[in-house]
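Have a look at the structure below before the remarks.
FYI, not all chains are in this one, though none of them got moved.
As written, the chain order gives the labels A and B, with residue 1 at the start of each chain.
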Amino acid sequence: MPSIIQIDSAPNSVLSNPLRIGDNALTLMLGPCAVESYEQTRAVAAAVSRAGVRVLRGGAFKPRTSPHTFQGLGLEGLEILRAVADEFGLLVITEALGVEQLPLVSDYADIIQIGSRNMQHYPLLWAAAETGMPIMLKRGFMSTVAEWLAAADHIISRGNERIMLCERGIRSFDNATRNVLDVGAIALLKTTTGFPVIADPSHAVGRSDLVLPAAKAAIAAGADGLIVEFHPDPPTALSDAEQAISADEMDRFVAEIGRIAVAVDRHLPHANYAPAH
Amino acid sequence: MPSIIQIDSAPNSVLSNPLRIGDNALTLMLGPCAVESYEQTRAVAAAVSRAGVRVLRGGAFKPRTSPHTFQGLGLEGLEILRAVADEFGLLVITEALGVEQLPLVSDYADIIQIGSRNMQHYPLLWAAAETGMPIMLKRGFMSTVAEWLAAADHIISRGNERIMLCERGIRSFDNATRNVLDVGAIALLKTTTGFPVIADPSHAVGRSDLVLPAAKAAIAAGADGLIVEFHPDPPTALSDAEQAISADEMDRFVAEIGRIAVAVDRHLPHANYAPAH
């Protein structure tokens, strides 16, 4: 397994160096849970860029437990993501909910996200693998590490090894927090496999005031990066409002993570980054 | 919600009365985990028919944790299922693993099964709903009852109310048995919703010697039917060998279930059935 995934910058990016996920420099992927509008996404992307972060996250197709809640903007969401990412020289990660969305998603994104509910939807794993694009495979919220690695094996079996694993919290008997961030699994994967490991503290704790300490814990345990939800105005977010951090707090968030990074002999790649604006 | 799902017999069936799932008469769906060959499937179907059971189960597309194990016969499996079912006047239930398989599956089967790993794969729920066929929605092994009902709501939102729910055991902290059959959830659903509820004792316990007591418990708790794995020669089964019951034991299995049925004021519909052979 290649332990570092290299992703070239978009042609129109102001950045010349490729992104290297799993390298000593941590990878942050920040953005809204769902793309709601051009203005909302651009506001977050501006903060992402200002904070020296290179990957913009955002959902265009949203897997929602109930059919009666906001399901995402679809193609329009992808167009918004790409437009603002290009404006700020960012890479895009977004989720493909089903096989039928892969052609679109692979046109607009730089990294394909496989969501937690779909970790064992094998047709999607196979089809995503066959795009040849980098894939972030989220752990099922009640999947064992062995099942997670077997799901990665499904992707590899179709010829794609550019896989990063995303620990996003597992379900427990307690609802004091939304899920439980499995820092032991992060440490185990870094000790026993070559996959880069990204942590999603937002879904793990489900409360904006706990996202930063959970993010710090993930980096301290050895994670190679974070994917975190930010919103220009969290109370108005159309999904996951309670766990989004205000985009205004992004700089402080990134700075705090940077301090932990240094304490585990890693760093945030700010120095390499020439802000676009 | 209609509390009974009526399914007409196949035109070539020797049976004239439609199957009514959720009625006082229990519905049994018996057959192999995976369709492995014509001979294997025909042997089980003969036992199914002999036992007075009307629905043949069998997997043509198998969701397997590892990509290196048997993934099912695909189209050939569907053809075998339909052929032997028609020979014995049986209805067919089989799983559609992905949206792309629905046209095939709806051509060959009478009931579409949505598997546990796919309970929250919404594109599949939507597409299955749109076939208009009866759907058996298995509970995710890590899904709450509320999420399960929300998944059913996704199907209903696309205009299909012919839904039966299948409790197949949930994951716990203990591996003494494969999963834990949630008999309380069966009772809760029968008390608070109108959905027919089928239980899958095979996956719940994962050991052939415990399948019958678990099946009895499910019926005692109020389940409307069972889906159970049988094999002509369990030790040679290509999947789930340890939980399959020998086809030779099917008559006794059905008879034992029939005794519990009577103790809860229900019955097995043997009397209505004129065996084809």
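As a convention for this text, contacts are C-beta pairs under 8 Å (C-beta built on N, C-alpha and C of every residue); 3 or more make two chains touch, one makes a residue touch a chain.
No experiment lies behind these values; they were computed from the predicted model shown.
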item: Overall number of sequence copies in the complex as this file defines it, 2 displayed; value: 4
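Simple rule for what comes next: only the chains that are shown with their structure count from here on.
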item: Turn needed to bring chain A onto chain B - CA fit, degrees, nearest 5; value: 180
item: Distance from the mean Cα position of chain B to that of chain A, given in whole angstrom; value: 37
item: List of chain A residues in touch with chain B within their complex; value: 63-68, 97-101, 117-118, 120-124, 140-143, 147, 150-151, 153-154, 156-157, 171
